[in-house]
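All protein chains of the complex are present and in place, except for one that has been dropped.
Each chain gets a letter, A and B, in the order it is written, and its residues are counted from 1.
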Amino acid sequence: MIIAERKPMDEIKRMLAPYKKVLVAGCGTCVTVCWAGGEKEVAILASQLRLARSAEHNEISIFEASVERQCEREMVAEIKDKVTEVEAVISLACGAGVQTMSEMFEDKPVFPGVNTTFIGMPEKEGLWVEMCGACGDCFLDRTGGICPIVRCAKGLLNGPCGGTRKGGKCEIDPDKDCAWVLIYRRLEKQGRLDLMRNYYAPKNYRAVKRPGRIQAAKA
Amino acid sequence: MNNCIVAFCCEHSAYPAADLAGKLKLHYPENLRIIRVPCAGRVDLIHILKAFEKGAAAVMVMGCEGGACHHMTGNTRTKERVKYCNLLLREIEADGRLVAMFNLSPNAPHKFVGAVNEITKRIKESGR
Partner (left out) sequence: METKIGVFICNCSGTLNNIDFDAVVKKVVELPGVTSIKFISPLCLEEGKKKMLSCIREENIEKVVVAACSPEFKEHVFREVLENAGLNGHLFSMANIKEQCSWVHEGDVTGKVVELIKMAVSRTRLLQPVKMNNFSVNREVLVVGGGFEAINAALQLSRAGLRTTLLEREAVLGTGTTELENLCGFDINAMVMEVKGDENIEILAPAEVIETSGKIGDFNVRIRKGGEEISRKYGALVIATGYQTKLALESKLKSDVNIVSQEKLCHMLEDPELRIRPRTIGFMLDFADENSRLPTLATLNNALAAKRKWGSEVYVFCKNVKVDSERIERLYQEARDCGVMFLKSDVSPKVAAENGKIKIEAKDIFLGEDINLTCDVLVAEECLLPAEETEALSSILNIRRDSRGFYQDENVHLYPVASEKKGIFFIGGCRGNLDLSRVLTDVSSVVVSIYKLLSSGNILAEVERVKVDPQKCVACLTCIRICPHNAIQLVRVDGGKEVAEICDLACEACGICAAMCPAKAITFQGYRDEEILAQVETIGES
């Protein structure tokens, strides 16, 4: 799932400074699940903005709306009426959502209200960890299902480095596990330790053509 | 609501403490408005922020003493939430100390009044 976090208020205030009628648009999928851009967060940001602007004696009128997935044109179309009424939109969706909105309403500035940070999973409620770097050339078959590209601080394909701490922790951050120690243990459990002997050539990240485009086979 | 103090009071602790303050005829400022909630854990950021939008001078969230929450984690979670609300206020250059969490037991009317006086002091200090 895509993980995002709310942008600092300063930035949001700066983006919206010239406008008096704004729509705060939430998205009901990934950013709701990661507590960054769902209906609840929309209400909080709207309230915070109103407070900030009224303290500056520069009142702002704010509309709130959320759609199920902001990265779908059809779903974004549902809030068309609200968008036409405002001067600008601040979207709490991921980058894909912001761009979909932007494309749908080209005459309106659509600003990002969150920073889209990574693809991850929850470790517990309220804490998300990065799991996938979307590199486009999945490596997990060789590493026991643990991605060293994002979970190793150095992104090493051939690990561990010499700096693993006691207890299998990372030398850069003692709170984090060394991905390569995790990989070793996982492969050990599966009786596939021989994979550790392989040498993997540097990954050609340019294999991923930007912008990415995927055509499903039978579509 | 010009310059009212909104107090969200847990029905297991702060609310009965406020009742006891009444029974003992302790006095606190008249601008206090108590809203009864089943647990401090029910109080959400939007409730606090809306109170400020409506012109509240300060918002108090009052729950059970640490470790004595009827729902185990209600008061600790809300403490975190109030801390975050502090940040949200500071982000918009408001005085973060005007939202505060207080923990007290139902038999602590003096502590209740003390908390109200404390927040009143903070309001004065912040110049409202």
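Following the convention adopted for this analysis, contacts are C-beta pairs under 8 Å (C-beta built on N, C-alpha and C of every residue); 3 or more make two chains touch, one makes a residue touch a chain.
Since this is a predicted model, take the numbers as computed values, not measurements.
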Neighbouring displayed chains - absent chain, whole complex: A, B
Of A:Glu39, A:Glu87 or A:Glu171, the residue in touch with the unshown chain: A:Glu39
Which of A:Gly95, A:Pro122 or A:Gly168 contacts the chain that the document leaves out: A:Pro122
Touch list for subunit A against the chain that is not drawn: 28-29, 32-35, 38-41, 43, 122, 124-126
Interface with the unshown chain - residue positions in subunit B: 1-4, 6, 11, 15-16, 18-23, 25-28, 30, 33-39, 41-44, 46-47, 50-51, 54-56, 68-74, 77-78, 81
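The rule is simple: only the chains that are shown with their structure count from here on.
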Gap in Å, rounded to a whole number, between the CA centres of subunit B and subunit A: 35
Residues of subunit B that touch subunit A when the two form their complex: 44-46, 49-50, 52-53, 88-89, 91-94
Residues of subunit A that touch subunit B when the two form their complex: 8-10, 13, 40, 43-44, 47-48, 50-52, 54-55
